[in-house]
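Removed from the display is one protein chain of the complex; every other protein chain stays in position.
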Amino acid sequence: MVTLYVLRWAMSEARAVAVVTVSDRSFRGERSDVTGPVVVQWALANGWNVMEQRVVPDEVAQISDALLELCARGLPLVLTAGGTGLGPRDVTPEATRQVIDREVPGIAEVMRRTGAEYTPLAALSRALCGTCRQTLIVNLPGSPKGASQSLASVETLLPHAVDVLRASHFDHG
Amino acid sequence: MVTLYVLRWAMSEARAVAVVTVSDRSFRGERSDVTGPVVVQWALANGWNVMEQRVVPDEVAQISDALLELCARGLPLVLTAGGTGLGPRDVTPEATRQVIDREVPGIAEVMRRTGAEYTPLAALSRALCGTCRQTLIVNLPGSPKGASQSLASVETLLPHAVDVLRASHFDHG
Partner (left out) sequence: MVTLYVLRWAMSEARAVAVVTVSDRSFRGERSDVTGPVVVQWALANGWNVMEQRVVPDEVAQISDALLELCARGLPLVLTAGGTGLGPRDVTPEATRQVIDREVPGIAEVMRRTGAEYTPLAALSRALCGTCRQTLIVNLPGSPKGASQSLASVETLLPHAVDVLRASHFDHG
């Protein structure tokens, strides 16, 4: 029984996620955050435990501070939503770049390539994905539809990605 | 009527483009620039106003100087042609990297992926795309065919991209 509890606790740790919405308007309360809840819903439906959900403005320092804090806590996955486009205030990838120690370009490639099946504008997402210590950070687009399609395209990858990232006992040759 | 003129002027500003051919030989006048005119023709046929066309040699400093000058003028789009391959003198992406403040990887991904339908060698284009202030810079291959195919693959994206880049009134969340 004790073993089972420990296993359950370990599993919940291994599937912990934080969701960070990046939006000036939502941060100022001028617009309700629609995409954050969509991402949370996806997480719950896919076996992830949402440990935290927050909204930050489109500022490099505030985005990277939030990411660093969540990585320092050792969360396996952090999903950001918004700020990945070409708008003058869109700087989520730049903030993410400052925080990651290793880039994982293939995750963003899959999201854009799959998105292109829905709209050619998916190519304009500048989403960046990478690792910060034991945390995988994945940038998602700011629209609910874009975020959902991006998540669907990589949802089979993410559990494996965080498991490999946190493994320390076997050789990844 | 005045409104109409202002609108027309604003539209022409919003669709202004400069074309920069990067080639030692064309710069020295040893070979006529074939690809530059092909890009100009594409621009005219797609509703872009060609504000300037120039030829620079395959030198990082001269390429980046040209790009910085065109960006400082506030042109929404700058298309370069040439210098994206593996030849010893090909440094257009490196010069572009020095100038951009934000990368837009998806545009180059689409150009290479679409190019692969014609020739596997399309993967060797090191084309880089990104923004420098209010300007989108897109590297194109140096061959007329490569440049045309690349442009065709992203021509629906470019108007939207420059519109979003120059927008300052709405939230891109």
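Should a chain be cited, it is by its letter among A and B, assigned in written order, with residues numbered from 1 in that chain.
Everything that follows uses one rule, which is that a residue touches a chain if its C-beta (ideal position, glycine included) is under 8 Å from a C-beta of that chain, and two chains touch if they have at least 3 such contacts.
Bear in mind the structure is a predicted one, so any value in this text is a computation, not a measurement.
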Residue among A:43, A:136 or A:151 that touches the chain left out of view: A:136
Contact set of chain A toward the excluded chain (per top definition): 102-107, 109-110, 113, 131, 134, 136, 154, 156-157, 160-161, 164-168, 171-173
Hidden partner chain, residues of chain B it touches: 21-26, 31, 35, 58, 82-83, 85-91, 93-94, 105, 108-109, 112-113, 116, 120-126, 142
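Quick note on the criterion: only the chains that are shown with their structure count from here on.
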Separation of mean Cα positions, chain B and chain A [Å, integer]: 31
